[in-house]
Structure formats: structure tokens, C-alpha cells
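Below are the C-alpha cells for one structure; questions will follow.
With one protein chain removed, the remaining protein chains of the complex are shown where they sit.
Each chain carries a letter (A, B and C) given by its place in the written order, and its residues are counted from 1.
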Amino acid sequence: MSRMPLPLDRHIKPKLVGYDPTRPRPGVERLAYTLFFGSLWALVVVAYGLVPALFRSQGWLDGALGFFFYAVIEALLAFGIAAVVALILIVVLRKYLGKVQERVGPMHYGPAGVLQTVFDALKLLGKEDFAPANVDPLIFRLAPAITFVSAFLMLVAVPVAGGWVMADLNVGLLFIVAASTLGAYGVVLGGLAQGGKWGMLGAFRAGAQLVSYEVPLALALLAVGVYSGSLRLSDIVEHQQGLWHVVPMFIPFLVYLVASIAELKSTPFDLPEAESELIGGFNTEYSGMSFAFFFLAEFVELFLLPALVVVLFFGGWHGPLFGLDPASFAAQALQSFYFLVKTAVWVWIFMWIRATLPRFRDDQLMDLAWKGLLPLALFGLILAAFLRMFVEVV
Amino acid sequence: MSLLAEVWEAVRAIGQGMAAVNRRVGESAVTEFYPYQKPEIPPVSVQFLALIQNEDGSDRCVSCLACERACPSQVITIERKRNPAGKGFVLERFDLDFVNCMHCANCVEVCPVSAIVTVGDFEHAVYDVNMLKADKAFLDEIGRRAQVWYSPKFGVEIRKPDGSIEKAPPEMQPGGLAELLAGEEGA
Amino acid sequence: MSLRFKTREEFDEVVYAVHPEDYRPLLEQLKGEGFDYPRNLTGMDLEYGLRVVVHLTRLADGAKVTVYTDVPYDAPELPSITDLWPGFEWFEREAYDLVGVRFRGHPDLRRILTEDHWTIHPLQKRYDTGGYELPGWQPKPWPEVADWEEAPEGDEGGEA
Partner (left out) sequence: MRGPTQILPTDRADEMLINMGPQHPATHGVLKVVIGLEGERVTRAVPHIGFLHRNHEKIEEARTYPQIITYTDRMDYVSGLQNELPFILAVEDLLGVEVPDRAKYLRVIFFELYRLASHLVWLGTGMLDFGAITPFLYTFRDRERILEIVEKTAGARMLPNYFTFGGVRRDVHPDFFKDVADFLDFFEKRLPDYYALVLDSPVFQARAVGVGVLPKERAIARGASGPVLRASGVAYDVRKAEPYDAYPEIEFEVPVREEGDVYARFWVRFKEMEESIKIIRQAIEKTPKVGPYKGKVPARMKVKGSRYRAVEISRGHLGAHVVGDGTDRPYRIKHRSPSFANLQLIPDLLVGARFADAIAILSSLDPVFGEVDR
């Protein structure tokens, strides 16, 4: 009567498919991260350097049609950079959290798990994009797009090397603030449109948090603008030629650091999602690609906010050029390399903070923003003005 | 200035936490990849139950029904008949329903002849819950394949390569400590 | 007022068997004697009636008392003691839910562990483990109680 299969039939080791997860492969991992970094750098060089150089050298930019094609190609490349950054950062973050937490992180897709995100993306694409009964369909679908686009917009204004910037806006700082504020709309609308209570609570928290952190963030940016005398990001980087802004602008730097973590909605300020409290908050009801867009936006921001730290306070692309002419292509490529390395360091610090700290409470967060950071940011602004006067006088 | 001190204290504490986290990066991961790496299961561990046969292939079980009575979830069903050759009983049926088994090893505890034992087999998951019903042939087969098993009466026993069964050395035995200590004193 | 109860000592605690009418007055008296910590409240079915057992302790010196009383099946009512020890709120709900004792004056006497619409009290002996009434189950006769003894003057309860 026994229907229980005998052990012999099941004690077979599953066949290994091309890789062995039991074997740690630091070499492969290191190579993969080098490749990740290299491909990102290559993409940046193509998007910021080669394509504009090509269009300029051929004189295609003068015609309307040529400019149109240039814009389309550049937009696609920018999207590509955003997507690549997100794909890389997802696996890097998971690997880093794994390392920190004494486990291995993703291990099964690709050697040492480096292709994990690709399969994640495929899985999310193949997943049903389910919408619950009482959602507002239009806004429900629009919200992730708004969030993603806002993250993506910020990328446009970031200069990666001398003269290498997609849109060299003379109001770059204001554009950054505007674009990041737009992201809050996506979160708030997405939370409200899904018709669930957790989503609504998440939306409320997101609204309160993002609005309150925009102010110190904007003031910190403004301080940098005042000190460097320009709102154009390239000018700000140029201004740090001798001394990085982190030294004179230390207070705005601190304010910006805290505010940008809050902007990122990562621990300790991940209140809008707060898995253990709100079961995901604003993205509780999202699945499939809609969720993927929120997710991608988060990781694009995880690249952009550290990138802005570098641009505003850590000298942007500045680094030893070994006698190269700063206007030459090679120098610019080297500069973009410096920029990416500095950004990588700051991304690591952001991830480190994320791995360590518990979450703040909503009212403490407001307290910190309005009572702590705002006065500090104002002080920083005044300090920046004084320093500016001092610099100009001297 | 106390405010500054407070802020400094907070920053220092956060830094300590972050250092504590980062210190772990260098340590090797503890992840086990199950199908490829299997844990070592001590023989005492109640992973699975088996019926042990003597070296000559006869049942150790004497059909005393002690395990059937001791089982809290009443998953053991025993049918026996009088031994035509001699005294005692012969086992006819021994069914163990692993669906409701709580792995308490009470049956192993009460067995007077160490016929039902705990073995370290743990890969017995199946897809259908109705398949978790074991009979005597199955439990015997598990017992025949077991290399090491435990029962309170005989302790940990091992099967030698030539098929003979003998008691494991004291290092493997629960209660082997007394023996080891006595050996040390003797030496 | 004289309380009807009997005391005996079991292990390290004093056990009070108390008349159901004097259940609450006795517990009030014990509360007055400083038994502040609610240890446990058990409801049980004795097959002739229901019994409620209250275990208390005094945090100051660790003295322990047990109080029990029996109520008949047809009137399984006792005054609630949740106002004396709010910690018994859920214990009384549990005793009501599983055994069927009704506590008068309980702030929120609902079923707690089983479903709200259940009609049976599963820990009564007349039900089997599946919640079905056992065939042929009959309550036993109420046992004869010897005369209740009265509280001696200056009885200090828990102090053995």
C-alpha cells in the first residue's frame, strides 16, 4: 500500500547547468563588475562624446532634420544609460547586501549570479500586470511612468565631463529640483489611485516626506549655486577646479546628503514603502511592469543622487589629467571615468547606509526636515553668500 | 554645545553600526546550496524513521505494539500474527503515516528491541501528501540503506562495510562522555 | 459577613474551595490582602458542572493562592473579576469560549479563540475532539458538599 517512493529514486544530485553555485568565484565577480563599469563608461562615452562629436563634425546639427535625429538618438542613449544603470545597480545592491549579511546574494543566473537582473526583468515582463477592482485605471498606469520619467529627466542635466552633458541648461539646478519633485507626483498618485488603504497611507507619507525634503534639498542646492555663482551644473563643476565644494560647503553637503536619502526613499527614510508597516505602501498593488518602473526609477535615482553629490560637492569630473589637453577627447573620456568612479563610491556609501540603519518614524522625519535641516540649510545658504562675497572681494 | 555633543554622539553611534556591518564583508558567506551541498545530520536527529533488521535479515521487531500505543498522533498501524514456529508474534503489517507524524520519536523511545530507529535521511519530500504513507517494505528498505542510526536502547549503531552491525564509538554516542571520561581515567 | 469556603494546603499554595455566591467577595478579600498578580484562570468541565479555578500570587513575597468554585450546567454564571484584575479579561473570555462559563459584568464577553458563530463550548466533556456531541453522554449528579467552613477571625489567607 505504500506509495512513498524509495529514497534511491530521489537522492540524485540535480545536474549543474553550466556553473557551480557552491564554488565562490571572486574572480568572475570582479570581472563582471569591471565589465559592468566598463560598459557603463563605454555607453557614457558613446552617448556624451562620440555621437555629439560625429553630428558636429558632419555638420548635421544645423539642419532641423539632423537635429531631430540627434535628439532622438540622444534620448534613446539616455534611456539606455538609465536602464543599464538600474540593471547594474540592482544586482550590485543585492550582492552587496548579501556580502554584508554573510550570505552570497544572487548566485544562480549567470556566473556568480551577475545576470540576475536580466532574468528579473524578464520575469517582471512576463508577469501579469494586475490591477485591483477599484483602481483609477488611467492614473494607476500613469504613475509609474511619471516616476520613471522624472528620474530619467534628471539624468539629462548631469554633466559627466568637461563639455559632456546632454542638455547644458543654464538653470540646471532648478531643473534638477523640478524633475525630482515630479517623481513625488508619481508616488503620490500611484498610492492614491490603487484604491487600497495601505497605498493611501503610503501616498500620504510620500507626499509629506517628499514635500518636506524638497525644501532643504533645494536650499542646499541653492547654496551651492550662490557660492559658485551659477545655476548651470557645468559651471558649478568648473568652479571646483581648485577646491572641492565639500570643504567650504560642508553644511549644505550634509543637508543634501540626508535630504537625498529621503528623496531616494531608502532606509532610514523609506516610509512611503515601509514593508513592515504598510506592506509596500504606494506600490502595494503594483505588479509586473508597472512595479518594474517604480523599481527602475528607484535605482536610477540611486545612481543620480550620488552623481549629484559628486557634481555639486566632490569636484564632478575633476581629477589628474596627466598633461592632457582638457578639451581633447581623451581628457574628456578620462574625466567621465573620474566622475563615474566618484559616483560609484558614493553609491556604495548610500547602499551602506541602507544596509545599516533602521527606519525613522514619519513625525521624526518631519522634525528632522523642518527643525533640523531647514535651519541648517538656511544657515548654509547665508554662509555661502558670505563666502561668495569674501571670494569676490579677495 | 550640548547639542553639538549630541549630534556628534549620534554620528559616532551610526558610524559604529556601519562599521559593524562593513566588518562582515570580508567574512565568508554561510549560505548552503542545498541540492549540491548537504548538511551533516547527527544520527540522533529525528529526520526519518526506519525499521532495522538483524544481520541475518530477520525483523528486529517483535510486534509488541509499544510504539503504536506511544504514538501521540496515532500514525502507526501494526498487524501481527502468532509465530507458527515458536513463541511470540510475527509482524504482518507496519504502516506509518508520515502525513500526521510529528517526528517526536516517542516510538523510538519505547521500543524494547530498537527495531524502529531514527535515521538522518531527510530528503523524503513528495509532491502529493497521499504519497507520505510508508509501509513495512519501505521502512525496511530505509533501514537497510541506513549506515548509522540511533535508538535509546542500543545507542548509535553503524553498519560496517561487510554488513555487520555494531555499536558506534563513544565519540558518536549520546552519553559517550561518561565512557570517554572513564577511559581517560583508566589511561 | 461570613464567607462560605474551605481551605486546604496543596504543595506551596493555599487552595480555597468557595461557594459560587461567595466567589467574588472572597476574591475581593484576597485582592485586599495584596494578591495583585493574576497568574491563571482555568475553566473546566467536571461532568456535573463547570469549575473556575483562579490562581493568584502576591509579587511582594511570592505567596500563592488557588480559588475554585463550581457552577451547575443550567446556570453557569459567575461574577466577573476583571475589574479586580484586568489581566483576567481574556482568560474569562477563553473560559467562556471553551468551557461555557458566563461571567456577569465582563466588559466584552465574546468568543476569543473559536469562531464567533459557534454554539458549542469545545472543552466540555460532552463533545469529542471534533466538536460533536458524544452519544449517550449524561451529566453526573452534583456531589454532596460537606458544610462550608467559615472564615476564622483574622484569617490572613495566603500565609500558610
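By definition in this document, contacts are C-beta pairs under 8 Å (C-beta built on N, C-alpha and C of every residue); 3 or more make two chains touch, one makes a residue touch a chain.
Because the structure is predicted, anything quoted here is derived from the model rather than measured.
For the chain that does not appear, the touching partners among the shown chains are A, B, C.
Considering B:Ile76, B:Ala105 or B:Leu132, the position touching the chain not shown turns out to be B:Ala105 (whole complex). One chain of the complex is left out; on chain B, the residues touching it are 9-10, 13-14, 16-17, 19-21, 23-24, 30, 42, 44-46, 70-72, 102-106, 109, 118, 150, 152, 170-171, 173-178, 180-182. Remark: the residues of chain C touching the chain excluded from display are 10-13, 36-40, 42, 44-45, 53, 55, 57, 59, 62, 64, 66, 85-91, 94, 98, 111-115, 122-123, 129.
Contact between chain A and the absent chain runs through residues 97, 100-103, 134-136, 192, 195-198, 200-201, 204-205, 267-268, 270-271, 274-277, 279, 355-364.
By definition in this document, only the chains that are shown with their structure count from here on.
The touch graph of these protein chains has some other shape, matching none of line, ring, star or complete. For the pair chain B and chain C, the distance between mean C-alpha positions equals 44 Å. Chain A and chain C have Cα centroids lying 64 Å from one another.
Under the contact definition stated at the top, not a single residue of chain A touches 2 or more other chains. With touch defined as above, chain C holds no residue shared between interfaces to two or more other chains. On the chain A side of its complex with chain B, the touching residues are 1-8, 10-11, 13-14, 16, 20-22, 24, 98-104, 107, 352-353, 355-357. Chain B makes touch with chain A in their complex at residues 14, 17-18, 20-22, 24-25, 27-31, 33, 35-37, 95, 98, 121, 123-124, 126, 130-135, 137-138, 141-142, 145.
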